[in-house]
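Removed from the display is one protein chain of the complex; every other protein chain stays in position.
Naming follows writing order (A, B, C, D, E, F and G), and every chain is counted from residue 1.
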Amino acid sequence: MDQSLLRKLLEEVRDRKLSPDDALTQLRHLPFEDLGFAKIDHHRPLRVGMPEVIYSSGKTPQQVAEIFTRMAERGANVLATRADSEKFEAVRVHVAEAEFHPLSGCIVLRRKREKRGRGPVAVVCAGTSDLPVAEEAAVTADLMGNEVEQVCDVGVAGLHRLLAHRDLLSRARVLIVCAGMEGALPSVVAGMVAAPVICVPTSVGYGASFGGLAALLGMLNSCSPNTAVVNIDNGFGAGYLASVINQV
Amino acid sequence: MDQSLLRKLLEEVRDRKLSPDDALTQLRHLPFEDLGFAKIDHHRPLRVGMPEVIYSSGKTPQQVAEIFTRMAERGANVLATRADSEKFEAVRVHVAEAEFHPLSGCIVLRRKREKRGRGPVAVVCAGTSDLPVAEEAAVTADLMGNEVEQVCDVGVAGLHRLLAHRDLLSRARVLIVCAGMEGALPSVVAGMVAAPVICVPTSVGYGASFGGLAALLGMLNSCSPNTAVVNIDNGFGAGYLASVINQV
Amino acid sequence: MDQSLLRKLLEEVRDRKLSPDDALTQLRHLPFEDLGFAKIDHHRPLRVGMPEVIYSSGKTPQQVAEIFTRMAERGANVLATRADSEKFEAVRVHVAEAEFHPLSGCIVLRRKREKRGRGPVAVVCAGTSDLPVAEEAAVTADLMGNEVEQVCDVGVAGLHRLLAHRDLLSRARVLIVCAGMEGALPSVVAGMVAAPVICVPTSVGYGASFGGLAALLGMLNSCSPNTAVVNIDNGFGAGYLASVINQV
Amino acid sequence: MDQSLLRKLLEEVRDRKLSPDDALTQLRHLPFEDLGFAKIDHHRPLRVGMPEVIYSSGKTPQQVAEIFTRMAERGANVLATRADSEKFEAVRVHVAEAEFHPLSGCIVLRRKREKRGRGPVAVVCAGTSDLPVAEEAAVTADLMGNEVEQVCDVGVAGLHRLLAHRDLLSRARVLIVCAGMEGALPSVVAGMVAAPVICVPTSVGYGASFGGLAALLGMLNSCSPNTAVVNIDNGFGAGYLASVINQV
Amino acid sequence: MDQSLLRKLLEEVRDRKLSPDDALTQLRHLPFEDLGFAKIDHHRPLRVGMPEVIYSSGKTPQQVAEIFTRMAERGANVLATRADSEKFEAVRVHVAEAEFHPLSGCIVLRRKREKRGRGPVAVVCAGTSDLPVAEEAAVTADLMGNEVEQVCDVGVAGLHRLLAHRDLLSRARVLIVCAGMEGALPSVVAGMVAAPVICVPTSVGYGASFGGLAALLGMLNSCSPNTAVVNIDNGFGAGYLASVINQV
Amino acid sequence: MDQSLLRKLLEEVRDRKLSPDDALTQLRHLPFEDLGFAKIDHHRPLRVGMPEVIYSSGKTPQQVAEIFTRMAERGANVLATRADSEKFEAVRVHVAEAEFHPLSGCIVLRRKREKRGRGPVAVVCAGTSDLPVAEEAAVTADLMGNEVEQVCDVGVAGLHRLLAHRDLLSRARVLIVCAGMEGALPSVVAGMVAAPVICVPTSVGYGASFGGLAALLGMLNSCSPNTAVVNIDNGFGAGYLASVINQV
Amino acid sequence: MDQSLLRKLLEEVRDRKLSPDDALTQLRHLPFEDLGFAKIDHHRPLRVGMPEVIYSSGKTPQQVAEIFTRMAERGANVLATRADSEKFEAVRVHVAEAEFHPLSGCIVLRRKREKRGRGPVAVVCAGTSDLPVAEEAAVTADLMGNEVEQVCDVGVAGLHRLLAHRDLLSRARVLIVCAGMEGALPSVVAGMVAAPVICVPTSVGYGASFGGLAALLGMLNSCSPNTAVVNIDNGFGAGYLASVINQV
Partner (left out) sequence: MDQSLLRKLLEEVRDRKLSPDDALTQLRHLPFEDLGFAKIDHHRPLRVGMPEVIYSSGKTPQQVAEIFTRMAERGANVLATRADSEKFEAVRVHVAEAEFHPLSGCIVLRRKREKRGRGPVAVVCAGTSDLPVAEEAAVTADLMGNEVEQVCDVGVAGLHRLLAHRDLLSRARVLIVCAGMEGALPSVVAGMVAAPVICVPTSVGYGASFGGLAALLGMLNSCSPNTAVVNIDNGFGAGYLASVINQV
């Protein structure tokens, strides 16, 4: 039941074709969503300028291509994460302008390029092995209309490299810091800036890193209070949240 | 060595009392911090209007009182978390205006009351048992100059209570959601709003909650991407980060 | 806005004091809950005959007594779990008919005693140490209007004791099986009956029982498919669910 | 020794071919199972209308086909779970009417189609990735003679989708809710209905989902007491238990 | 129904007071345990000379005393584990000959002192902190009729102390080795002897010993194949099993 | 330096070719092992009749074949565990009499067939999936000279099948019980017999079995004290230990 | 049997009072330790100048005092860790010169004060809560004859404080770094120096620090290769190892 149906019901009441009590009864049994004014979050993606997102892992190339194409027809930015070159080839058959970021496995269709938000989003990572996660974060934030600056290979074992980027870090309105192994980088970065820092533990490491658990626990226990943590390897979530913070 | 000392050194060079090479040598051995321009984060607390914070757990009443008093003399807001009434009594002897929030164990000295930031911070919690953590978050955010609105007892097992607060939730610029047990509330709340949501797992629960681990894992795996997570029971961190997001 | 307000609105439409479009606008902004027809689960507790429940852990005797008294005034059965004798004394001052089960810490006010449901609920436990949890389950199921039969001390290391109760177990429409340590009892019991078995791991044990984790994992991996598991020591949840299954 | 043998023994006693004491001795050494009256659970599968079930994982296509064929000869419904198309092909050679559900890997032989039980079983899942587990649950419950209704893609991050199905959920006599990641859906669904809810954590997720552990812990800590939990990805167990609850 | 009842039934058949078919029906409904020949393990404790055992933890002094006294009246050895001096005092009021081992908390009533078994049981422990567990094992094995030899303070960090006891170790028919911290001692001891070694991890340690988990995992992974492991701190179980091995 | 060398040294002292002090010095620097009287465990394998054992996992077929051949030349029984058919083919080229057990991956060379020990070793397993581990245990015990009896498919969900084997179980001098999933079988079996029971958790299961952890914890917490546990899937260790217990 | 006894035996051989064969037999049965040349590690404590150490936890004040006094009589330095003031009072009655460090609970008797080793040992800690562990490390290293320098309150969230101590850190020959919470400090410090860094995770923190597990895992995964880790809160071990490294 959309609004026109609801109006029709109210008009029947006005025209005395329907008593208020019968209308009340009908209202009581209307499906919630279809009232029109109760669509709680349907417009949320549009409000925050979020591209439609396809999580490609576990989908066939055909499925990814089909969904991607359907979304592309709506005219908005489209993002598919955790894809590979085979899935990209399947997409490109239908959507020629799609681009592929092989490191992170992101397939991107970029229609809107205006930048919003109060300042740059910095994406920092400790080592080259963390780059796939960092790139997923950067691509997401970029596609959502943020200016993105990346800093790589600034692990805490060589502070001078990190300190050399102090200005860039201080300019950022939101920071995303990706690190595996001991996950110490976010604490150090967060101690250098006044902006919020989103920590992304990565599954980089071996042995007692337990698939990113060590980095995750480290970040949750950070002594820098301007930090919060997303799931292991969740570059997309970090980029999304950074955009939300930057644009609200 | 503060800036005046550095200026003096440069003036001696200008006045040829000191050769450039000798100045170079002196500069090379100056303690880093004392260069004045290298105090990386010293002014950060002031910039974000953060009150000085005392983590009282493991300190004696006398220690808390002493630190609190010394901080109070600087004229800023002061916050001591994880205190009890005995520690509050010790503080009140010296700082008569200090107030105590027994539920969360926060001792507060409020000097500056102006509100900053782009909008209200909502602090939401699932059950009355989560209130101590929620109050710590609310007190922190309030003391840092944010307008705070609290919503309590809106667990996911009774959605109508949560939906009744939809307007308040939508108005918030930043949301803090505290929940123990299964920790499902942040996902639901984050699905209802466009603003960033800081998730605080609490240690409320028993058995397989494993001291908050269940809620923590749940929140890290949230299907709502506008979320990030702080440590278990870390109301202070959530309030601090919310303020940072709201004011940057 | 309750139903009378909604009726008033509809009557104004009928009486042409309000146009359908204006009514539409007003409807669109009504708080969800107050529509009257949107109270999702408000009547659920009544429908399943559930007594009001107070989780006493972490509440003061005064708080427990106050809530208990307020609930008692509504005339329904009242249950407070995880209480102690001090809390019971506080309750008894106001509600003289309240009874106390010291083993499980349940305070009970029993007004309605009729039995519902399709048959008896059996509450089985492995050892005397599991009795507190079993009693919490039994008291809950009993108070919700079920016939309850208890079987105790039938650990799997002495099968003959268990087999001696085969008839009683077979008669039950729902079974609750509580066990700590290795948690093997539910698998064995579930293999003997055709009815659903609710498994309650208890924290009874030491060392590698890890607070009930061993029993919990054992029950989740049961080779008997007519089983499901609730939280460690969650006698109340098991009793509640058994009643729901028995009465739906 | 079956019942005829036991009768023969008793007849020998009657005919004085065997003294009571010798009969006693013989009885004392009879194998327990063969007494006829001691077959504890042999008829249970038949009583609950359960199809024979083959867990295909770790068996060769030939083994699955052989067992399936032997069971098919008894004339009852047959179910093989966790199979693949290769195993299905091996089965189909011998049992032409067998059907395959590729998503869940279920091979099904459906002879009896009558529906039993007090009402529909609803199978709800949060995302498309949870469908394999949900389908296993639905196929099992259907094959055991229950009316099954499936609801998919109603994750808690978009409540309106879930609320739109409120009527269907309320009609169900038993609900199965499958969810991975944070596993919050069962708590929300269970809060909307009065019927028992069987929670199935799925291994869908990555990073801190730890193979379904996050969802499992979340469900065990559910604040909705009309819930219980089965093993991770155990769609079969959930479907079986739902049928047991619906038909007892 | 004991054997005399069963004989009576058979005599009635013989005397044609009862037809074989009616007898069959009666037999079919007899409670399993009471058949006399089905008492699966009732005599097992007696066969292995096991004293009755009371696990005192969680019982009141009065309860321990009551059970102890009742058992003492049967004339066998009695053992209460995990007791304290208060419980011992309560026991001694009724059973004057009871003795107390304060280190392990064992209360012992020793009536039968003959030694059985094929040789000595050696109880070895790494440090003085492991002595309570070792003593519980030794007291149990001794009370069950085994010759027991104790070796203490032979941690692997000082091999010479261990090697000095090689003869004693080699003489033992069964060895119990208790160790906390890294739990390395059983592997070393088991490499020195040909007899079976029962490993008892103790909760001695701190930090990453995680309540005995480190020792437990170490022992389960022992490279010496003549070993098996019991629960953390389970001295009683080790002593019991050693006696079973020594006497079967 | 073997004993003859040591005797030679002593003879030189007697013959005054070597002073006591020089002899002392030589003795002090002799390699420990070569003293002859210090060969701690060299003969142990022979004493317990243990075949030489090759753990094939991680070795190439060539390596397995080479070691196997070398051992075969000594004339004793040889056992290679965790092998596959490719490795067996490599062995058979050199040792024609070698036999292969494909289920468990054991390659066996059987020279000595006499049986030792006080009675049969029973190897019991819960389901067909546990057979590989059970077979490894049975092959090991058999090759070490024990009479072995296997009982399969006697899971606790169908007690009647287990009870039917009561006589066989009671005859055994040592029992090995293998079970995955909830690991409840050893407790039940151990409650039926007076002999020692070696528990082998298997990695059979999925989800919350966590690779055998659930079964492992269950067995460690067994309420039957005549049990001890070996590592997950460690059939070899169980067979070895059973032999040690049976033959000491 | 010490060396003089062994010489006597050899002399008897020389003097033909004992035949070589009889001497051989005697040698073969000598207790290993008493051979004199086989005392593997008896002199090790003396060689490294290690004070005798008493782990006081779990000992009574009387026991600590007794052991402490006995050790003091040998004239060496004595150290008792994990003591409290009550235990110190008991010690002081007998050993008047003993000193107490209340923060770490160390009781110290200092006889030898000479410094050995190649340079200073630096003991660094992140926050004041880590001081007890740091002090235990410092007291141990000091008592073992090392020059010790302490640096406190240099957490990674305020790098300038750490950088200010760069000279001191660079001078150290061995560094001990204690940190709780996320345990990031050792990685940063180790990146600033060329010397070995011993990491001590502390149990400081709450929630997801899991009693020091987060810091432990972080340190094990450090990206700085000049680090190794000791047990949680193991200040003594760190101080001991630092001394060993500094003096070997």
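By definition in this document, a contact is a pair of C-beta atoms (placed from the backbone, for glycine too) under 8 Å apart; a residue touches a chain by one contact, two chains touch by 3 or more.
Just so it is clear, the model here is predicted, and its values are computed rather than measured.
Undergrad: Pick from E:Pro20, E:Pro61, E:Gly145 or E:Gly207: which residue touches the chain that isn't shown?
TA: Missing-chain contact among the listed residues: E:Gly207.
Undergrad: Given that one chain is not shown, which residue among G:Cys106, G:Val124 or G:Ala195 touches it?
TA: The single option touching the absent chain is G:Ala195.
Undergrad: Of E:Val53, E:Ala98 or E:Met181, which one is in contact with the hidden chain?
TA: In the full complex, the listed residue that touches the missing chain is E:Met181.
Undergrad: Extract the touching residues of chain B with respect to the undisplayed chain.
TA: 3, 6-7, 10-11, 13-14, 16, 19-21, 23-24, 27-29, 32, 35-38
Undergrad: Residues on chain E that touch the omitted chain in the whole complex?
TA: Chain E touches the chain not shown through residues 126-127, 155-159, 163, 180-184, 187-188, 190-192, 205, 207-210, 213-215, 217-224.
Undergrad: Using the document's contact rule, name the residues of chain F that touch the chain not shown here.
TA: Looking at chain F, the ones touching the missing chain are residues 31-34, 38-42, 57-58, 201, 203, 211-213, 216, 231-234.
Criterion: only the chains that are shown with their structure count from here on.
Undergrad: In terms of residue-numbered contact pairs, which of D-E, B-G or B-C coincides with A-C for over half of them?
TA: Repeated interface of A-C: D-E.
Undergrad: More C-beta contacts across B-C or across A-G?
TA: Pair with more contacting C-beta pairs, B-C versus A-G: A-G.
Undergrad: Can you work out the whole-Å distance between the CA centroids of chain B and chain D?
TA: 50
Undergrad: For chain E and chain F, what's the span in angstrom between their mean Cα positions?
TA: 25
Undergrad: Could you list the positions in chain C whose residues touch two or more of the other chains?
TA: In chain C, 32, 38, 40-41, 157-159, 163, 166, 191-192, 207-209, 213, 216, 220-221, 231-232 touch at least two other chains.
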